[in-house]
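Inspection log for the structure reproduced underneath, given as structure tokens.
Note that one protein chain of the assembly has been removed; the remaining protein chains are unaltered in position.
Order of writing sets the chain letters: A, B and C. Residues in each chain are counted from 1.
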């Protein structure tokens, strides 16, 4: 029996993992488009001297979308780090809200512009990042999940981290405890093979972070993080396991960091020209676009529409954020402690 | 072909691993006898109010002897913790020198009685333990071995640690670095299944610490630490590997801690009666004695002689140590920095 | 706060245990975690018998990994629990500093109040117990310096109970320092009810008009002894101010006392350079300067690592009642 292209597409469609509809996939792609336009804009704002610093999610979009799709934002919890721009959009944060972080404007939702972008706590989703200190979120995530287990709640905690964080002692301690107490946490590693300039082979003597799961008695799986469906499937399995009392998992998403570490970095100092050229082929946007078109989920008109929409959204958001003033100076003295009586914030 | 008992003994003798002669084994057993008598004496001195604290090596003797036999004290380095009483004796520390540590006497060799027993640096062997903070010696050992590698010296560093230390972030970081840079270190875990009162299953979700070696790209092996020959063999292989440029290894020696954690502890609070009774059968002294007798290496007269000798040695050492005064008070102000000029030790 | 109905005398460690038990009974969101706190009851027996009453779910033995103890406590705290973590000895708090000072202290501020961390970290500290360099440390400096933390160091069973209760009920991270030497040495009574003592308030433990002596922890007891000695021998009356809280430091009570006496000294077990004693001296030098008749005097440990295992050297290291008394006399004579 010979297969025509449309047969293949149908077959692929039929094999979508449970919970992942064509509509959700299309929506995810739309968010990816938005994320990319926003990401480029932020970089531009930095070059214009308006945004002090930014870490880009370019290259990580499919990984983050696949992950968020596999969770339930109404009850799950997300401990992020600085690179989860796409995840935040997928969780309903608006482009204006994102830009106000980078521009440190009054009303910034996560930390009132006290912190770097993507740090603080979200007012609508249980998403947070207390600090910029790499790896600290891992034991914290275990504690968050432990509290849910203690209270008998069916929330699952997603702890995002990078390959760099995997070298920290905190990573070992967190996974070990999670393994012992079977807490409902998913350790979600976006492995882009670099901690700033340090390549994977100088970070660890093994190829796979997921393989370390066996040290902690938890399942570990390595997935192509440019494949949104494969990511969804792996994370979904881990989330379901956690939710049903099966404890922790480690999911490693292999991605490429398409840009330098942050706007302060210049990766030509430490990456070869060939490598930089090669990773362009790992861009999850064209990969996802092609996949969706092959499957008949996306047509060119819709694609154009998405991209146009994303540009408008980001333009509007930029205007709105730039029109917003910085926070009142006096606000900085508040909320050190619940009660600042006793001289704690006396200048 | 039927085997008589003496045939078996000869066969066992012939199978002694290279470098381990009958004479060395007998000498090791003699040191084990000394260690045991000394260990008991120290406990008694504590109960008499003379020694502030002691951690016992009882149960760990064969593991430590097998380890030391596999190394070369004239060039290798030993980072110990508080439980390596037997290893210290095997490395030529005298019973008097050991007792002066416990009694905090003037001239105490490791730290001038500034520190707990078994802490400080040895004047004759490159053996040291800077602190009592569990796990800190692991990255330090990697640094020590790295220096040897950098200088092209063929020394091997043995880093002793317990199962408890395996949970520390420092353990992960140390093994990871050692794996990346192939430094000549042997991670030597004396796994007695308890960190004070916390049993192994509350410390980690896996059965074997050695199995974690794969996370660090290094060989890991689990050995019966009551078997001095098996221990020797495993450690020797690891030492040879390190010395010949093959990098780090993890050797896990399974032992039982026959006494409470320290003289301050009461293990009946957390170990069952049956468990405490059961572990008596894991005492490496009778195990080694029986093995040596079976092999025709030890006869009863020699055994009696060893034990009598050990008692005399320890009696004499006790007298000598007790007759020694405490260190002069003023000495405590010295050696904070190389030059204490500038007010660093001003009171 | 001092009242008629008192419970019988108990030791400081008993008062800690009693308070933990009562709070655990009161609030199911409280749980304890730490090394050996389960069947062993903690190495100082602060949780003796707890695992039988509250179960392993609320009395969690942890692996030997201090950073995760605090990190996990922090995560649980921001998610509705009220953890009480035990660091077995203060000397082992260093691996946990990142999670405590770097993270927990800034959660409320860094999220603009979006999250907060109602967690208590109990830390047995201090020397005079033949602990040598690694079981004797005073570790208060960094915590007392850090905005976002509360730091408590009670010296009596009364204060330990009232302040531990305040710490556990507080919605901010609190480091609760228990001096190991006081555990069994110090006995005292306390009100027979669920009272609290206010965080951030010092307490005048002895009235006096000649010299103000500011102190905390074990040194309170040595200072009170010294105050009696100089009162009897020289008629010098020392006002002894027990800080009780090291962050925030109660400048008001200190300055009030100095305004009466005109002479100030600080006694602490920790080494002096860049320490709590420095801050108290600085507060007095800047805000109480015109009340002062004499230099501010400090009695502290010498600038060497704390503290030798050798018993005579250990004794030399610690400020003693005699040394404190000599200092009071010298200060009164200036």
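In this section, contacts are C-beta pairs under 8 Å (C-beta built on N, C-alpha and C of every residue); 3 or more make two chains touch, one makes a residue touch a chain.
These numbers come from a predicted model, not from an experiment.
Enquirer: Over the full complex, note down every shown chain the hidden chain is touching.
Expert: Per the touch rule above, the missing chain touches A, B, C.
Enquirer: Which residue, B:176, B:215, B:231 or B:318, contacts the hidden chain when the whole complex is considered?
Expert: In the complete complex, the chain left out is touched by residue B:176.
Enquirer: Out of C:6, C:285 or C:315, which is the one that touches the chain we can't see?
Expert: Checking each option in C:6, C:285 or C:315, the one touching the absent chain turns out to be C:285.
Enquirer: In the whole complex, not just what's shown, which of C:42, C:75 or C:95 touches the removed chain?
Expert: Selected residue, touching the omitted chain: C:95.
Enquirer: On chain A, what residues meet the omitted chain?
Expert: Considering the whole complex, chain A reaches the absent chain at 52-53, 104, 111-116, 119, 131-135, 164-165, 167-170, 195-198, 202-204, 264-265, 269-270, 326-327, 329, 331-333, 336, 343-347.
Enquirer: May I ask you to list the residues on chain B that touch the chain which is not drawn?
Expert: 77, 110-112, 114-115, 119-123, 128, 130-131, 133, 136, 138-148, 150-151, 169-170, 173-174, 176-177, 180, 334-338, 341-345
Enquirer: Which positions on chain C touch the chain that was left off?
Expert: Within chain C, the residues touching the omitted chain are 67, 91, 94-95, 97-98, 101-102, 105-106, 109-110, 133, 141-142, 144-145, 147-148, 246-249, 271-279, 281-282, 284-287, 289-290, 292, 294-298, 303-305.
Going forward, only the chains that are shown with their structure count from here on.
Enquirer: Measuring centre to centre with C-alpha atoms, which chain is farthest from chain A?
Expert: Looking at centroid distances, B is the chain farthest away.
Enquirer: I'd like the Å distance between the centres of chain A and chain C, where a centre is the mean of that chain's Cα atoms.
Expert: Computed from C-alpha means, the inter-chain centre distance equals 42 Å.
Enquirer: Among the residues of chain A, pick out those that touch two or more other chains and give their numbers.
Expert: Residue numbers touching two or more other chains: 169-170, 173, 176, 180.
Enquirer: Which parts of chain C, given as residue numbers and ranges, touch two or more other chains?
Expert: 62-63, 65, 67-68, 95
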